[in-house]
Every structure is written in structure tokens, then in C-alpha cells.
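Note that one protein chain is taken out, while the other chains of the complex remain in position.
Our next item is chain A:
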Amino acid sequence: MMGFDWNWQLDGWIVAAGILCAVASSLLGCFLLLRRMSLLGDAISHAVLPGLAGAFLISGSRSSIWMFVGAVIVGVLTALLSDFIHNRGQVDEGASMGVVFTTLFASGLLMIVVAADRVDLDPGCVLYGAIEQTPLDKWDFPWLGIAVPRVVVVLSIVTLVNALFVGLFFKELKISTFDAALATASGFSASLIHYALMTLVAVTAVACFESVGNILVVAMLIVPPATAYLLTNRLRTMVILSCLIAAVSAWGGHVMAIVIPSWFGFRSTTTAGMMSVAAGCAFMLAFLFAPNQGLLPRLVRQQWLRWSILADDVLTLLYRIEESARIGVSHSASADGSTFAVTAMPLTQTVPWVAETLLTNRFAVKWAIRYLSWRGRVEPAKANEPGSESAESSEAASVLPKLTAVGRREAETIVRSHRLWEQYLVTKVDVAEERLHAKADRFEHFTDREMQEQLDEQTDSPSIDPHGRPIPNPDQD
């Protein structure tokens, strides 16, 4: 089904290592992101290198516990040192972090080059690790009856510790991240929690470093949490989602690493790198399609708003035409000649005239009319109605429709909002008369019933607007 040989003994363990690393990192990454410290995670995961190399040079072994401890200490030191330089030296936070971790990382690389003469530790390994070699180094678990790769065991423990930390101290992490002052004042020392978090970031970085490389930790500390943050506005959901995204990226990354290069006739590429790319793709998807914050849904919502405003405008214009026919053109013309075309209503109104009045094109107006008639707000005017001048049949398509009862009621509500706003702006805000219409025209589309009632109350329930036109009230008809 997958188009390649899936070997549980090999691929299964590789994916397991990737998923564990990804989940362990993104659990902590959520809080780094919300503390605006994503970069510190990056810094720590780079800076553990001299700790690893130093401990290695001293002990001469790759898997000693001292190596682990040494690297973790250097990692935590990174956080302490950059804090110190930032506070005492009055150096910018980002700059102080950059100074500390690049210096440490570079000195770590130098130490590895020195050590490389003697052993099999190479700088390339630092970046993208050796996740493909995961299944080769196994520990036997006789009571389980299977041999589990050492890396998977270590990463399982780290993931478990991180999950316990986030689970048990969820509340404390939340309060100290949101409001450090309140946390401290409530007896949860914010700096204690901060350094506990930094220690675990260092532990995670070290555990992942040798197996899956630096690039995957950095990516998984930042990318899945950032993706989840786009998708939700609940912290718990964000943590769970980011773990899921991390896990799926890890699995998908491995599959992509094997499949995609083969399309172009290459051999499979580095899995850790592809896992990071997969996470980046997940972020792009969320960036484009996230329901609330995604680029495309936002665009669609904007267009929809514009469209419904146009439909409202067409509806109210039809109402005004009706109205001026009922109460006479002279009345509205006397109120104010300059602001609105309705006041100088031509005898026959056509679609092109509506388009011109609403500053849009005929095509849009026709579609708006079609939409309104689909919703039952308007119906086609009868061709043989007296006074509609049906002689020119070629222009029949341009003849405006009539309002239905539902449509008239809806139009009255909007016109009521409009005129109440005009009244309010004149009496309460002192807006100049020539700018009244434009302001009210904007507000009318965002005025709900409650706001309308408040407007009515604050303008002493007027019956005519500042231009002398009646303010309709659909409830009283």
C-alpha cells in the first residue's frame, strides 16, 4: 500500500524514536512559545554540545551518565548566562542569547574536531543525528521477550518525565506563564518553575541530540506548538494538538524520506530532516487553513462580509426607491441634496443605475439580486405593470425587482438602524452633516437589535432622521 517495504523491525523503531523525540519536545515547546522563549529552546539545544563533547573527552565513552549530566548542566547554564548578561550587561535579550549559545556551540564543535581523531563522533552527526541507526543498538529486555533500541528506551523515559511534568504542574505552568507576578504572589515561585522547565528542555535536547540530531529537537520545540496555537485558543487543547501534530509529522516525515526521493530516482534521504520538513508543512497548512486565524478562511470571511453588505445595500436601496415613490421625491430633495443619489431619484431605476449609486459593477448587483431573490427577499417586477415602461424588452433584464414582505421588513430594520445612527451622530457626537451618511452607512451593517434599542433610547425615539425622512419601525407596522 505504501509503495515500499515497511519493516517493523527497522522502520517501526525509527518512527518510534522520531515520535518520542517529537512529542517530548513539543510538550515543553508549548510553554516556551507562550513565554516568547522559543529561541531559548533553540539556544539550549545547541549549547549542550560542549557539555557532550567535554564529558566525552574526559570519560572517553559515548553512553556514560556523566556525559548526560554534563550536557544538561551546560544547557541550564545557557539559560542562566543569557539571563545574567541580559540583566547585568544591559544587552538585548536576543543578542545575549545569541552570544552565549553560538560561543558554546562553536566551542563544542571545536572539541569534537579534536576528539574526532580518536573516535567516531562527527560534526555532521550533530545536525541531523543518526536516527536511521536507531535499530542497530539494542538493549535486551528478557522479561518482555524483545530487544528495544537503547535510543527508544531513553526517549521513552524522557517523554514520560516531560508528560508527568506538564500533567502534574499544568496549573502552575499556566499561571506562571500567563502572569508571573501573580504566580509568585500566590506562592508558586515563577523562577523555580522557569528553571525546572529549562532543565527539562536541556534534558530533552541532550537525549534527542545523539539519536535524532539537533535539527529535529529545534523544529519540534517550535513548529508543532506554533501550529497548534493557530488552531485553538485553549491551552489544554493546544498542548494535546501539538503532540498529535508532532507525532504525525514524525511518522509522515519518515515515510516522505523514503518515498519522495524515489520519485526523482534518488535513494532515501535523512529521516530527521524530513520529519522537520513535515512539521513545517503542517504549519503551512494551519497557516493557510486554520478555521479562525488561517489566511484563506479570513479571506473568505472578508469576501462574505463584503458580499452581504452589498446585498443589504441593494435591499435598502430598493426600499428607498419604494419610499420616495410613496412619500414623493420633493420631500427627500428638500432635506439634503448633496449626500445621496436617492434624493435625486430618476424616474426609471435600472441595474446600471443601482451599480453606479453603490459604486460597484452591474455584474455584482445582478448577482446580489439573484441572491436576494433566492432568499425570498425580492421578487421580479411584473412586466405589464402600469408605469414600469416595459416597452423596451431588451432592457427587461435591467428592471429592478420588487421587495417581498420579508424583504421589506428586513430593509426597514436596516434603514431604521441607518437613520437612528444619523440621528445619534448629529445629536450626541456632532458629526458634520455631509459626513453623516457615510458613517451611518458603515454602522448600519453591524447594528444588532440590542444596539438599535439603545440608539432609540439615547436619541429619544425620534420619528424622523436629520434629513427629515421618516425612521421606519418594522415592529409597529
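Simple rule for what comes next: a residue touches a chain if its C-beta (ideal position, glycine included) is under 8 Å from a C-beta of that chain, and two chains touch if they have at least 3 such contacts; residues count from 1.
Convention: contacts and distances are computed from a predicted model.
UniProt lists the omitted chain of the complex under the protein name "Manganese/zinc/iron transport system ATP-binding protein" (options: "acetyl-CoA carboxytransferase", "Putative membrane protein", "Transcriptional regulator" or "Manganese/zinc/iron transport system ATP-binding protein").
Residue A:Glu172 is the one among A:Asp42, A:Glu172, A:Glu210 or A:Asp312 that touches the chain missing from this view. Interface note for the absent chain: among A:Thr102, A:Asn233 or A:Gln302, the touching residue is A:Asn233. Take chain A: the residues that touch the chain left off the picture are 34, 90, 168-169, 171-172, 174-175, 177-179, 181-188, 229, 232-235, 237-238.
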